[in-house]
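As you look at this complex, bear in mind that one protein chain is not there, while each of the others sits in place.
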Amino acid sequence: MINKTVFKTIKFKLAVLILTTIIIAGIAAPLLVPFNPFQPDILHRLQFPGATHLFGTDSLGRDLFSRILFGSRYTILLALLSSLAAVLLGTAIGCLAGYYGKWPDTIIMLLSNIFQGIPGICFMVAIAGFFGPGLPSLLTALIITSWVDFSRIIRTETLKLKGEPFIEGLICIGCSNRRIIINHIVPNMFSSLLILGTMRMSRSILSISALSFLGLGVQPPAPDWSVMVSDALVYYRSYPHLLLIPGGCILALIYSLNAVGESLREAFDVRFNEVTR
Amino acid sequence: MNMKMNFIVKRVLSVIPVLFGISIITFSIAFLAPGDPAEMTLDQNGIYFPTQEQIEQMRVTMGVNASWHSQYFSWIKKALYGDLGHSYHNKNSVLSELRMRVPVTLQLAVPALLLTGLGGIILGTLCALDPKTLPIRILSHLFDIFLATPRFLLALLLIFVMGEILRLLPTSGVTDYKGYLLPTMALSITTIAVVGRLVKNKLAEEIRKPYCFIALAHGIQHRQIVFLYALPNIILPIIAILGNFFGEILGGSIIIENIFALPGLGSMAIEAIRFRDYPLLQGYVLFTGCTYVLISLVLDLLLYLLNPKIRFEEY
Amino acid sequence: MDTLKKSIFIIGCICITILICSCGKYYKPTETSSEASTVILAAGRHLAPGEKDGYYCSKILQVWEPLITDNELTGRPQSCLATSWEMRDNGKVWLFTLQKGVRFQDGTSFNADAVLKNFDRMKKGIKTSNFYLLNIDSFYPGLEKYEKFDDYTICLTFKQPNATQPYNMMNYGSAIYSPACFDDDGNFNGPAVGTGPFKITENNMNKYVKLERNDDYYGIPAKTKKIVVKNIPNAEVRYSALKSGEIMGVMDLDAITPVLAEELKKDNRFAVSVSKSMIIRFLLVNGTKFPFNDPRMRRAVSLAINRTALVQTLYAGYASPTVNILNYTSSYYKKIPVAYDLEKAKHLAAEVLQGKKYTMVYCINGADVTQKGEAELIAFWLSEIGLDIKIQSMEYSSMLSALRHGRYDLARSQQGMPNGDPYFIFHSFMMPQGNRNVSDHIGFYDEAASRYMQEVKYCVDEKKRKEIFDHLQDISVEQQPVIPLFNDVTIVAYDRRLHGYDAKPYGITLSAIEMDE
Partner (left out) sequence: MKDIQITSDFCVDHLCVAFPNSMKSANVLSDINVVFRHGIAAAVIGESGCGKSVLVLALLGLLPKYASVHGHIFYNSFDVLSVPFAIIQSNLSKHWGIIPQSPSDALNPIRKIKKQFDDIGKNASRGNFSVEELCDSLTSLGLSDIERILQSYPHELSGGMLQRILFAMAVCCEPEWVFADEPTKGLDEQSRQQVSHNLLHLKTKKTQSMILITHDLPLTEEICEVVVVMYAGEIMEITNSVYTNGLHPYTRALIAALPINGFNPIPDGPVKNGSSRQCRFAPHCAYASKQCKHSHPNLYSVDDMHKVRCFLYA
């Protein structure tokens, strides 16, 4: 049963509005941009928001509005990719542990205890730092640090489902384990996965922005929002818009992802014993 | 009584494989990372360039030429005796380096944790007390906003506003307690929001439970129900979660220490990465990992002993 | 309720205990703030890395002094603890006369024996350092023996002629400490004790180092009694600390970034001082493979970069554009006009690439935000001559590894001048066996250059040397073994209540600063 009242709150509507705006902006960026986001224009650098340059220009004279539009692609894709990968990995591992139990469960729980033992961001900094910044190590770091949460939750959910009569019935009629997992257990956890994935995305963006701040994140000249924030660090005292606009975009994106995740959670009435952030 | 001991012993023993695993991961990170520590040590500012033989020799002296397992075992053996090796780039022993850095981070993290716990619980309870009034609604929106703010953005704004414009608080340095105020704030505001919201939600959930409802029907006031009924019932799980936050705060301190220029564990980690200082990084990950594991162990045991439900079930 | 109270109580107790334990031992409020006469400064690194460092502290703390220092204006050797020197046997033997009446800060007198003890220490092996590697072979190449001639003269004998030995010995090459402050391995057994105008009173690792005036200093005494140099690694924070009045000045390399210096100028409580720096920034090119094995391509890149615009845009004019590999502090520096000619660049590039696009990797240091902007700008310019640039920001050691193994096409790099002798620079970049030429895969070889280098090695005639170095600079500009971008400017910023806070190529002169009463 879905509780639809949560979808009627202003918060949820606002969040959905922000998300759709960002996604449309990202998809249609090439059509919408007034300037080439990669082309420096030294004569018009560091301009304040105005008529020609809606959000002003950055230190190299590139149009900030165009960069924000293009940046949403990188930010969202990266977050989506990393959370998707983490969800898939976490689900696979969680299902394995929860469904088969016994020694796979013991091993996986031990592993997850170990991975949980090392604070996430320390781990990420170590991986992204030692293996050099770049997409592969960024993704690796994000996935390695986030699968544990997923697998734990999915494991509990699987255990719960496994005790349900319909699964027991399926076992009795000789349905193969793989079939049960893929056709019956995973679809039943779909709402949980959706919610977890949404919340994971906001956390990924936070992590990416932290790494970018430390110089270990997305590579230039990709106009990722968090990269734009760290680029603005030198200039933000006199040109606060350089920091506030991309920073505000990150904030709005995370806020709306959180809000949507939260609303979905309430609507489906799913509860997880975990900390969001 | 027997069951109690059983539980405690089991829980304590369960830490051992975890610690072991952490040590393996810690060690492997450094081992797998590209770049040659021997080369790094000898290569200085582009003025002097080592020959291949010198590099080879350095590898032998540093013990980085052996195979994975032999290096690991010699490392773990020494670590068990409290010797974590020596930093490559400043030659201090890792232990003394940790001894130097840990107090700084602790002075940052412990107040931040206290602030997180107290602030979160108090504000969350406030939210549950009177969810409809304007200040409380603003507060709960603030929670959502802080939850979405990257920590470094917050820190920068704090420096800019409190330090540079208002000139209220020092923005750097470790000369006295004032220097810790801004970083502690920057570190704990986001976590306060997380805990606050968690407390708020948990309380709301708890208040919907039958016993609170019945109490309401018995005529007990909402305020009393929140403080005497719902809050004590959620406080133990909240404390368990606060244990997780110690890890979060230790991690968050990397960024905060970097911004506020505090010579704590976090800046040590960044330094270690910059200089490919494996022993230092290993020390860092091992230390934070162990601290985290041990703290959750202590909290688990504490909760076990505190919870009357578990306590009495054994009689 | 019991549970609540109990749990809060117990956890509170634990936290407070931890807090007290961690504070009790380390929380000692320093008296720095109470003493008005103390000057608090900040640097981007801890300037006294301590016992394990080859030098214990940076030269700019003026705790120790070298035998020979550099002249600030000419960049040539200048007397310090050695008052004069004499070359014999075409540079195979060098005699150094020492300053008389000097005492170390611990009271031991400075004489030939003390200097020889320092040589003994250097002989014990290479010592790493945060500043320069302490390696006797690089400072004294081919040193055969060192002995004392009399109490105030020492004599160095080399295997081969070393015409420019005083250059090698400038500053870090001849640091002298009291023999009492070494242990058997040649490491320091406590704070370094030198002859300088300041002594170290407290060194709190990675936090601050406290200096106090050495009242027995033989030269002009320092003007300030007490100085604290804090370690604030982040430039932004140094700026904030300056603004909020926690510190009165910033020093050392990269004390303040150009943009922040401009920002600070808007506040009339502060002033900025600049000076030439010994650091030159350039693009390394991988000359061992296509397309940079072709000098025309290197020239094309050089011509396609609008250095003046670059310097104005990203460094607020706090840098001096150059095409010359030799730093402008050198007395042999030849001023060569900076060319920017996109058309010619396109033409040259088209000849090499034959009209095709070429994708290449450009490595930068990710920790430096300005380098990133610079790379984006240069990448855009180079895209106009047919080079498709992939920027790869790396942290320091990955970058080093990429350079050592030639896994790059372009890389942003820099080079300091350890001493005023240009020979070092030309040898390093232009000789086939030169350090950076080999290790960074520059792959440069020019016959004429090698010939000139052979000639200048043993040339003692000042005029002749100048002539040869001019030729070498011309070749470097023509061939561009690396693509110089600009010479750095040292910027320091300070509170206007301080006087004598003038930028020097390597920071400031601590002993000259003075505070308004």
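Assorted remarks:
Chains here go by letter, A, B and C, matching the order in which they are written, and residues are numbered from 1 within each.
What we mean here is this: a contact is a pair of C-beta atoms (placed from the backbone, for glycine too) under 8 Å apart; a residue touches a chain by one contact, two chains touch by 3 or more.
Bear in mind that the values here come from a model prediction, so they are computed numbers and not experimental data.
Of the options B:159, B:215 or B:285, the residue whose C-beta touches the omitted chain is B:215. Contact with the omitted chain, checked across B:28, B:61, B:96 or B:224, is made by B:224. As for the chain not pictured, it touches chain B at residues 209-222, 224, 228-229, 232-233, 307-309, 312-313.
Note that only the chains that are shown with their structure count from here on.
In whole angstrom, the spacing between the mean C-alpha positions of chain A and chain C is 42.
Between the CA-based centres of chain A and chain B the separation comes to 22 Å, rounded to the whole angstrom. Note on chain placement: the centre of chain B and the centre of chain C lie 37 Å apart, centres being C-alpha means. Contact with two or more other chains is made by residues 129, 132, 233, 237 of chain A.
With touch defined as above, residues shared between interfaces to two or more other chains in chain B number as follows: 34-35, 164, 258, 273, 276. Against chain B, in their complex, chain C makes its touches with residues 1-4, 6-8, 10-11, 15, 18-19, 22-23, 25-27, 29-30, 32-33, 42, 49-50, 52-53, 128-133, 135, 138, 205-208, 230-234, 236-238, 240-241, 243-246, 367, 395-398, 400-401, 404, 413-416, 418, 435-436, 438-439. Residues 236, 257, 259-260, 263, 309, 312-314, 366-367, 369-370, 372-373, 375-377, 379-380, 391-395, 398 of chain C touch chain A in their complex. Chain contact summary for the complex, chain A toward chain C: residues 38-40, 42, 45, 59-61, 129, 132-134, 215-216, 219-221, 230-231, 233-235, 237-238.
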